[in-house]
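One protein chain omitted, others in place.
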């Protein structure tokens, strides 16, 4: 049975095909497009305090939600192009992070693993 | 029934809780962490040609896959903090994009919607 | 008389030429390299509070200083490739910003000009 991610992948494939956009959709270009969307997310937060970023006004949250969607869509497209299963990759990464950040060493610290 | 994304969300929540990391996990800080991961992805592609980016060596692809996982994990965490359903947001965004990029106007063009 | 920026431009030109690197140095690739360096700067600040970011430990400041240098060097190289005079561009931009952000409208506000 197709998952939610599978469905999005197929919709996006069709979207690009209908517009003849695959000619632009190299992994290199997707990495650029994704960081551009990510920066549009960052822009919403750049002058906010930490606390303000937790209590976004409704209209900002609406915009932030759509920036997140943009990042997600490019991530799904890139995964499709590179034949990466995002769920498997995410689970693998959590396991690696658990090794890099053992609870006893990293508790309460924002220190990068190579400086722990 | 919990979806794949729900499961990842819960694993990540637990991961942060065990390490007492929620104190650092404001939406503002997540946006920064996410763009840092995104840049690590970009770094893999920065000196490659378009064609080279489509034919990554196995070891590069392995690293790229884990950078993608990093972005995905931060996106899931941010969505959890802001109470955003990523699948719904993605579907909403695809609908908006279909309006911004009608097939007849955008076919074969990489032009931004506001310049179409 | 050559300025400080002129001298840096010429040193960097020579550096690239000696290494036969101009083949990689398209404006597109420079934009990617520059954002990667910028993210390395962001990484230093991502989990810090605002106040902590104002009082960096000496070793962090040393690293931050070199990340800033990286961004600066790519900016100078890109300006060289695109035949842009950075000082003139900066002065032009300050004038534009003064029009976009009149003192009486923007005083004490971090609001973007199009929402003022």
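Letters are used for the chains, namely A, B and C, taken in the order the chains are written, and counting of residues starts over at 1 for each.
In this text, a residue touches a chain if its C-beta (ideal position, glycine included) is under 8 Å from a C-beta of that chain, and two chains touch if they have at least 3 such contacts.
A quick note: this is a predicted structure, and the numbers were derived from the prediction, not measured.
For the options A:42, A:56, A:71 or A:84, the residue in contact with the chain missing from this view is A:42.
Along chain A, the points of touch with the absent chain fall at residues 24, 29, 32-33, 35-36, 38-40, 42-43, 45-47. By the touch criterion stated above, the residues of chain C touching the omitted chain are 3-5, 8, 11-12, 15, 18-21, 23-24, 26-29, 31-32, 34-35, 38-39, 41-42, 44-45, 48-54, 56, 61, 64-66, 68-73, 75-76, 78-79, 81-82, 84, 86-87, 89-94, 96-98, 101, 103, 106-108, 110.
For chain B, the residues touching the absent chain in the complete assembly are 31-32, 35, 47, 49-50, 110.
The criterion applied here is as follows: only the chains that are shown with their structure count from here on.
Look at where the CA atoms of chain A average out and do the same for chain C: the two points lie 25 Å apart.
Computed from the mean C-alpha positions, the centre of chain A lies at a distance of 1 Å from the centre of chain B. Across the assembly, chain A contributes 31-32, 35, 49-50, 110 as residues in contact with two or more other chains.
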